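Here the complex is missing one protein chain, while the rest keep their positions.
Going in written order, the chains are labelled A, B, C, D and E, and every chain counts its residues from 1.
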Amino acid sequence: MGFTELKKVVIVTESVIKDKVLDHIISIGAKGYTIDTVCGKGERGIRDYDTLLGEFLRNIKIEVLTTKEIAEKIMTSVVEKFLKNYAGIVYMHDVEVLRPEKFKS
Amino acid sequence: MGFTELKKVVIVTESVIKDKVLDHIISIGAKGYTIDTVCGKGERGIRDYDTLLGEFLRNIKIEVLTTKEIAEKIMTSVVEKFLKNYAGIVYMHDVEVLRPEKFKS
Amino acid sequence: MGFTELKKVVIVTESVIKDKVLDHIISIGAKGYTIDTVCGKGERGIRDYDTLLGEFLRNIKIEVLTTKEIAEKIMTSVVEKFLKNYAGIVYMHDVEVLRPEKFKS
Amino acid sequence: MPGLFDMIIASVLSPPLMFFVLGIIAVIAKSDLKIPDQVGTSLGIFLLVAIGLRSGVGIADIGIGSVFLPALSAIFLGFFIAFAGYLILKNIFKFDPANAGCIAGHFGAVSAATLAVVLAYIDRADIYFEPFIPALYPFMDTTALITGIVLAKIGMSKQIGSNTQTEASLRQVITEAVSGKGVFLLFGGLLIGYITGAEGSKKIMPFYDTMFYGILTLFLLDIGLMAGKRLREFKAVGASIIVYTVVMVPIHGIFGIVVGTLIGLSVGGTLILAAMAASASYISAPAVMRAALPTSNPSIALTSSVLLVFPFNASAGIPMYHYLAEIFAKII
Amino acid sequence: MPGLFDMIIASVLSPPLMFFVLGIIAVIAKSDLKIPDQVGTSLGIFLLVAIGLRSGVGIADIGIGSVFLPALSAIFLGFFIAFAGYLILKNIFKFDPANAGCIAGHFGAVSAATLAVVLAYIDRADIYFEPFIPALYPFMDTTALITGIVLAKIGMSKQIGSNTQTEASLRQVITEAVSGKGVFLLFGGLLIGYITGAEGSKKIMPFYDTMFYGILTLFLLDIGLMAGKRLREFKAVGASIIVYTVVMVPIHGIFGIVVGTLIGLSVGGTLILAAMAASASYISAPAVMRAALPTSNPSIALTSSVLLVFPFNASAGIPMYHYLAEIFAKII
Partner (left out) sequence: MPGLFDMIIASVLSPPLMFFVLGIIAVIAKSDLKIPDQVGTSLGIFLLVAIGLRSGVGIADIGIGSVFLPALSAIFLGFFIAFAGYLILKNIFKFDPANAGCIAGHFGAVSAATLAVVLAYIDRADIYFEPFIPALYPFMDTTALITGIVLAKIGMSKQIGSNTQTEASLRQVITEAVSGKGVFLLFGGLLIGYITGAEGSKKIMPFYDTMFYGILTLFLLDIGLMAGKRLREFKAVGASIIVYTVVMVPIHGIFGIVVGTLIGLSVGGTLILAAMAASASYISAPAVMRAALPTSNPSIALTSSVLLVFPFNASAGIPMYHYLAEIFAKII
């Protein structure tokens, strides 16, 4: 088993658009994702979900391991499609994996 | 204080084997870890823990900062020992730390 | 939209100093952060928050995207100011972002 | 009936409102108090199920026929308040369509906490009401949210000169509004209460009844904490929303009184209808609006709902509507 | 005693089952309703402690001696259902050892929700039962899980021709099954109820008694939500499990009736024993099996347990076992 280089894309955005974002990244070609609920602060102020408001002030963090091409496509399209109107950031970096076929179509 | 390069290994796998995986990475030489509960999707479908089933459909994400050698050993052995039968991924990337002695035996 | 290289700094430390650490990194020049509650193990033993003790044995993980200069300043100052007396680690690595202006003063 | 002033004082000094105030004080005093979020959510679930069950048992008693006209009226009120609100906010206060629809939807929709508070009020005042009235909540609430969203989408599509997307997502808007947690629980509890009736639900009602007022206090403590956190957003609310709130909330209440009296409800029933009409939503509406209207900022409506509308209704509003409902009942 | 058909209708229309159905509907209607997971877990904790306490107080009343034979019978039932299930699943339905043991363990184990539902049924029907019977749950449950796991491990080691690992981990399997949350809470509650007795536990029982049925409704709502989410997995279940379920669940119930009647339990006690035997576990068993048998897929057993076994038992099954228990009691 050798190590293969892939990209990890991270998206932090509003919980209310969770399903739309997940459908979107799968449609672009991601084979999976890992997701968690987080809090944060950015241009749009503090987003801290510990209230009755449920999803409203909650952030999600989505991590996707995928190829460089799909990673770049995810980044640009997520900014275009979602981050104009919704709070969020997106970034990526290199990672090394075993079993690269798990992450490719 | 200068910056030293180390590896960060990330393991996402099933919560039911949490203790076994943690014991394993410590036994290989990791000095610590950070762990959290996450949801996700991959080859084995959606794993979303918000149910009565407790650990059954829950993922954990384990992050370990360690040397390159131990990192590689963790990756290959975790795939061998656990990821044949359990859902999961493992990957690593470079990080820079201060106080490198904290992470080495 | 081209990709710009920035640093991601990660701090894992005790929940009781959350506000102080957040104020500190903002004062140094970070424009935002993402924060979550985690468990972990290190030099100071196991820190697992699932008890009545609230913050006492809870870790937080803070992630900050920022420039290399500020990242380095955050790392050294957090070690100086907090990690002498409180459990914790801090590390950083490169990431690529779109819209770099979001992360700079 | 005691004087209006005494009724207001009694409302202000009732445990539920005092717990709300305690929550606000906790935030101001920088206390680390919080109701853990999963527990807060569950308190709300409990209250909605309890209200639903009680109403369902009530309907089983008096027959489903008498619910028809009141349900229509609730739909009318939800629609009318949101529709008028949209026009006022867009044309008089110059909001863009997305924010006009968003705010109008919040004000037309119903606050579950206000509904619980008015039920506690009525119980204290010991006046009769048709037991199914609380069950009108979903009708008014859903209609208002859909109206606000649809009007906003129409307004936006007019501006950018296209309505393809609007058509496509209208069904989704309606589905989401109808299947929203609050509406679903109240309807579900209602159905179960209706089907099992007083006899069948006998074993479970002690739980829901004994705990109702106590749970309400903790729920309002939680809402108070949320309201307290919104205080720092208050300056962002802006004069126009404050004016809109102060003028329209009592008018919405009066709409409710007029409609309730005209369709022949008792004073108690009319009062509940008025409180629902006057209330503005803040728990479910913000997330619904944020998802449906990406360019809207529900923070404004939310802050106003929880810092102005709720405290007003829970203190002076409800006794006022009660007072007016008595008068109207005599006139008509 | 009313006719069987009426008894079934009454069960279907009882609040607990209706809340279960409401949960399923919520998922189908794509409602965002969920019982927060920590709260759902706590509802289960409450029910187990309440059942344990009540049983313990009961045993304190009648003396511990009379529990011995019933406990042995529960162990026998747990062992027998899992053992027979393993052979049937492996030899007739051609499952591999890991999955045969996994599924057989689920069906031999006990569903706490079914236990709560049969207690609610008995309370409604107002029939006598030996108060310690619910305390047999841990005996039957633990035995079945261990039997399923051990048989699977033996079957697997035969296939790969080695049994070193099996020996080593048998102790671990037993420890885990016995210290599992459900078993532990019921036993713990039992002990406390037994030691403190009716007098000592007087102060705490109003809490556990008043809230039992209400908590049960919310718990079943949560189980309904979980069941609803499993619907999309239903096609993965496969014909063989469906056949196994449909044929074996009533037979397991009848085993329970026969054993209960033979050892001289009352009709009520026999009915509870039968419901436990017929029930299949879905809350704790999947995680236990997934950890102990890495190559098994507990999803299949889980889906069948919650979508077939539980609804059958909670609607038609329990009245049927009641009916048969009455008949058997007369025959023997």
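Criterion: a residue touches a chain if its C-beta (ideal position, glycine included) is under 8 Å from a C-beta of that chain, and two chains touch if they have at least 3 such contacts.
Only a predicted model underlies this, so the values are computations on that prediction, with no experimental measurement involved.
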| item | value |
| --- | --- |
| Among the chains presented, those that the missing one touches | C, D, E |
| Touch criterion as defined above, residue of E:I192, E:L231 or E:I263 at the omitted chain | E:I192 |
| Touch criterion as defined above, residue of E:L17, E:V49 or E:L293 at the omitted chain | E:V49 |
| Touching residue (missing chain; options D:F76, D:F93, D:Y213 or D:Y323) | D:Y213 |
| Selected from C:S27, C:N85 or C:S105 as touching the chain missing from the view | C:N85 |
| Residues from subunit E at the interface with the omitted partner, ascending | 36-39, 41-42, 45-46, 49, 175, 178-181, 184-185, 188, 191-192, 195-196, 200-201, 203-204, 206-208, 210-211 |
| Touching residues (missing chain, whole complex) on subunit D | 13-15, 18-19, 22, 25-26, 29-39, 120, 123-124, 210-218 |
| On subunit C, residues whose C-beta touches the chain left out of the figure | 14-17, 49-56, 85-86 |
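Operating definition for what follows: only the chains that are shown with their structure count from here on.
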| item | value |
| --- | --- |
| Touching both subunit C and subunit D (chains) | A |
| Co-neighbours of subunit D and subunit A - touch as defined | none |
| Whole-Å separation of chain centres (CA-atom averages), subunit D against subunit E | 41 |
| Separation of mean Cα positions, subunit B and subunit A [Å, integer] | 19 |
| Residue list for subunit A, restricted to those that touch at least two other chains | 36, 93 |
| Set of subunit E residues in contact with two or more other chains | 36-37 |
| Which chain pairs touch, all of them | A-B, A-C, A-D, B-C, B-E, D-E |
